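Below are the structure tokens for one structure; questions will follow.
Left out: one protein chain. Kept in place: all the others.
On to chain A.
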Amino acid sequence: MIGKSRKTRKKSAANISPRSTLRVDVWLMRHLQVALASLGRLVRTPLSTLMTILVIGIALALPSGLYLLLNNAKTLSGNWDGAASISLFMTQETSEQRAEQIAEQLRNDPAILKVQLISRTAALEEFRQLSGFADVLDSIKDNPLPSLLIVEPRPEHAEPIPAEALLARLRKIQEVEFAQLDLEWVRRFHAITEIAQRGVMILASLLGLSVLLIVGNTIRLEIQNRHAEIEITKLIGGTNAFIRRPFLYNGAWYGLFGGISAWLMVAVSLLLLDNPVAQLAGLYQSGFELRGIDFSTLITLLGGSTVLGLTGSWIAVGRHLHQIEPS
């Protein structure tokens, strides 16, 4: 029913003005003109435009920068996932030769990439050097330390679940006193990044809201400044859509340029961080490199900021345009 009455209304509106039937190319041309005109309007007040853009840029750079750092941290932990290893402590009775045999057997296991044997003697020697208890150790007759096998699974077995299965299998070896999977801390790290991710999301929502408010407020002032123009346009038969259009383009431009400035801020910050991070990674003998904003993230950032700007101006225009009626 509603649809029908709308249809007839549209029809009679068309009857009023046959000229209102626009051709597509004229329509596109108009949009392009309005878009460029609103851009020109922004350029004519460079200082205030720049300030608005920078405020939006900062508001967007914060969450995007944090998101990027988080992503980098994740790739870092991804490297560590691969390095998850299982420590097998042999019983005291196990001789070094037997430990060597077991290590050899395990090296042939398809799930295992590498096995490193730290023999009892070697362990004792290392402990003597590092602990500073050399005198105490000398007074003990028997070597209290067991042999240790460090088992590194193949990558496909390094994920938490298959790694647990491998651990259970290795525990069944008779000579193994105690087996430990060094995955716990990786899990904790995952949990922490999970929390950080949530935090970044919350921050992004709040700052996104602030972008809406910034653009909304800027457009509201713009509407006030152009009060006379809006009134006269309504007097000569400008539709609300026609009057709304330049303000919407304004908001979209603010959003887009805000997004670009956010991107530049993040890129410059990364550039500043790049050297120290490379140095730190070098200290850990790691080839880790900070990853910048990739193409799809950039598109998301710019698209999102444009939509935010558009929405902000839409809200402002919807609220304030109806209040201006010619008299």
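For this structure, a couple of remarks:
Here, a residue touches a chain if its C-beta (ideal position, glycine included) is under 8 Å from a C-beta of that chain, and two chains touch if they have at least 3 such contacts; residues count from 1.
As a convention for this text, contacts and distances are computed from a predicted model.
The subunit not displayed here is recorded in UniProt as "Cell division ATP-binding protein FtsE", chosen from "Cell division ATP-binding protein FtsE", "ABC transporter permease subunit", "Acyl-CoA dehydrogenase fadE12" or "Acetyl-coenzyme A carboxylase carboxyl transferase subunit beta". For the chain missing from the display, the contacting residue among A:Pro144, A:Gly199, A:Pro276 or A:Pro326 is A:Pro326, taking the whole complex into account. Only one of the listed residues, A:Pro162, A:Gly238 or A:Gly304, touches the absent chain: A:Gly238. If you put the hidden chain back, the residue from A:Arg30, A:Lys114 or A:Arg198 that touches it is A:Arg30. When the whole complex is considered, the residue among A:Leu130, A:Ala228 or A:Leu283 that touches the unshown chain is A:Ala228.
Taking the complete complex into account, residues 9, 12-13, 16-17, 19-20, 22, 26-27, 29-30, 228-229, 231-240, 242, 325-327 of chain A touch the chain not shown.
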